[in-house]
Every structure is written in structure tokens, then in C-alpha cells.
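Our next item is subunit A:
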Amino acid sequence: MGKLFSKFVLLLSLVLMAGPAAAQDTLKVGFGGAILGQLAAYGNSNLYGLEYAIGQINAKGGVLGQQVELVKEDDGCKPDSASSAATKLLSQGLKLVFGHTCSGATRSALSVYGNSVLMVASSATEVSLTEDGAHPYFFRTTPRDDFQVPTQVAYIRDKGFKKVAILHDKGDYGLALAELAKKDLEADPQGIEIVLFEGVTSGEVSYDDTVSLLAAKGAEVLVWGGYYSDASKLALQMRGKGLKTVIIGPDGLYNPSFIEMAQEASEGVLATGQMDLSKSEIAQAAIADHKTRHSEEIGPYFFYAAGAAQAVFAAVEKVGNTTDFEAIKKHLTEDTVETVMGPVRFDAKGDIIGVPFSLYEIQGGKFVELPNK
Partner candidate 1 sequence: MTEAASCRPPDSVLKTCGLSMVFGGLVALDRVDLTVERHSITALIGPNGAGKTTLFNCLTGIYPPTRGSITFESGDGRKISLKGLAPDRVTLLGLARTFQNIRLFSNLTVLENVLIGCHGRMRAGLLGALFRDKKTRAEEKAFIDFSYDLLVRYGLKASVNELAKNLAYGAQRRLEIVRALATGPKLLLLDEPAAGLNINETNELRELIETIRTSENLSILLIEHDMNLVMNVSHVIYVMDYGKLIAVGPPNEIRRNPAVIKAYLGEE
Partner candidate 2 sequence: MDFFLSLFMSGLTKGSIYALIALGYTMVYGIIALINFAHGEIYMIGAFTALIFSMLLGGPAVGMSGWTLLLTVAALSALYAAMYGWTMEKIAYQPLRGASRLAPLISAIGMSIFLQNYVQLVQTPNFLVFPDLIPQIDLPAAVAKAINRTHLVILIVTAVAMVALTVFIKFTRMGMAMRAVAQDPIMARLSGVKLDRVISVTFVIGSVLAALGGLLIGCSMRQIDFYIGFLAGMKAFTAAVLGGIGSIPGAVIGALILGFAESFAAGYISSSYKDMVAFIILIIILTLKPGGIFGTSQTQKV
């Protein structure tokens, strides 16, 4: 038996070694992000946005006359697999990469790409990715964390809440938001007291104990740093215990599944989210097109990813090649590109301009945009 099995293993590895020989006539573009694993939902929503944009461009003859081909690499939002995924994309000679879903993975990928790849993220919101200016060819179509937190704090101050609790899911996304909120509130207290600042374990079976803590602290408002899945559990258990604390969450909460899960408990929950992009008819068309291929929701980052792709393709079309990053950067920062998510233009550091956050409140099972001050 030993002989047969070992030959089988040898044969298997030989076959795998061959690997794919890709045809050269298409313009290969890379996507790095969480296709598998716990945060696959966010990775896929980026991916679907990209596929939609590429489908549109290819229908109109592709970029520089070549059909665009997307090369996918999974990194499960983990820094170490992001580094190997990024190296794989790099060694296939890709010049344009979209993604790396999570901030941690994006950072690790950037250290691999250095300046030999132009990268556009559509979901990594951590401030320092662009703030430290270490990566000239890194852009992102999602606004940074420090855009949405002031909107939340302004709302709290406006409503005159005095006791604020801040919770986060101990993830790099959630914690960054929570800390920004804390810094903002502590900088100018105006009598607002932070009664609780803690992390909860994401995916916990029940949050009763944390909810009891909230009740004991008498928190009037809860600022949540994290995604909608844990938030819905928190909301359910808070309303279940008759707690009236108002919940404010980031764009991670601005997701239709939150309403479905929390149902009656979602009433009155506030979330800062992207501008309501699905109103324009091109957006409706995009959603319809998406539905034909996938049975899932479009996900929060669908439009950001599509917008990123359309902006970069427009710039590449003008520059005429995909290697002259300086020229591409000039176009991306100077001219505004009409995309499915509206006008897209980047600032010198690579952040998108003019995509403010707006505040939504769940009324009657729907996100209703509040007129921001």
C-alpha cells in the first residue's frame, strides 16, 4: 500500500506544479481580499462590484483595446496570507490591484507591492494607510474612519446625551473607530461622560452580560465599533431586556441584513453610512445585473469597488499604459470620473474627495437618511 499511495502523492504534486499558463492578450488586473473565511462576505461584496465594472468595460471594448481579466487571490483578511497572495499577484506581473479587504491585510500587502503596483482599496478604512504618505500609489474609494466618527459625535452632542458607552469587536476596523470616537469625545467633553469603553468577542454566543453592564452603567447612547452581525445580537438582547439605549454604528452597520436580523430591535438604530448611492438609475441597473449572477445581497462595498475600477480604467485609458503610475496618479487626482458611485476624484494622499458620510436612522424597517447639519 505504501508504494501505491506514495506514487499517488507524487503524481498529485506534479500535476499541481504545472499550474495555469495564462494567455497574454488580456489586460490582467488583480484582486486581493477575503474570498474564504470569516470575513468572506465583505471580500465578496468588493469582488462583485469589480466584476460588474469589468463586465461593463469589456462590453464597451475593454481598456486600451484589451479585454480586462480579473485574477483573484484569497487572503482571508489575515496579514500573513495577504503577504503571500500579494507576492503571487506581483510575480504574475500585475500592475493594477484592487482590494485587500481588511486594513491589516492591506498594510501587509502594501509592504510587498512597494511602488511596483498601483493599488485601489474599496473597504480598508484605517486612517494611517494613507495618512503616513508611505505609499504614493495607494488610493481608496472608501472614506476614512475619521470622516464618519465626527458625524456620530455631532449627533450625540446635538441630542444632549450625557452618558455614552463605547463598545468594539476587538477587530482592527472596530477598535480604530471606537478609539477615534473616544478621542473626539474626550477632547471636548461638554459634560459628556464615557461610562464604558470595552471590547467584546466577535461571534459570541450571547451578549447578555455586556448588556447587563450597559444597563447598570445607565448608558443613554451606545457607540458601536464593528460589523452588523454582532451589532444585531447586541440590539436584540438590549431590547429584549427592555433597555432603551440609542445605538449608533459605523458603515459596518449600514447593511440591510442588520434590519432583517434585529427586526423589531433595529427600530431607532442610527448608522453612518455611505451616501445613498442606490438611488441613481445606473446604480439600479448595476444591482439588477448583479442579481442575475448572484443570489446574495450586493453588500456594503459593491459601489465603492465598482467606482474604483471605473476610475482607474478611465485614467489608464487616458495615459495609454498601465506602468506609468505618475501619469495615472495625475489623472486620478485631477479629473473627476463619473462612476456608478457618483463623481470620483482622489486627493494627493490617495483618499477619495467628496464622498461624505450621511447619518441614517432605521424607521419602519428601512434606512432613512437624516438631513445632515
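Operating definition for what follows: a contact is a pair of C-beta atoms (placed from the backbone, for glycine too) under 8 Å apart; a residue touches a chain by one contact, two chains touch by 3 or more; residues count from 1.
Here is how the candidates were picked: all candidates are chains of the complex that A comes from, given by their letters.
In this text, all values refer to a predicted model and were calculated from it rather than measured experimentally.
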Pick from 1 or 2, the complex member that touches subunit A | 2
Per the touch rule, the subunit A residues reaching candidate 2 in their complex are 36-38, 40-41, 44, 170, 198-201, 203-206, 208-213, 215-216, 228-229, 232-233, 236, 240-242, 257, 260-263, 295-297, 299
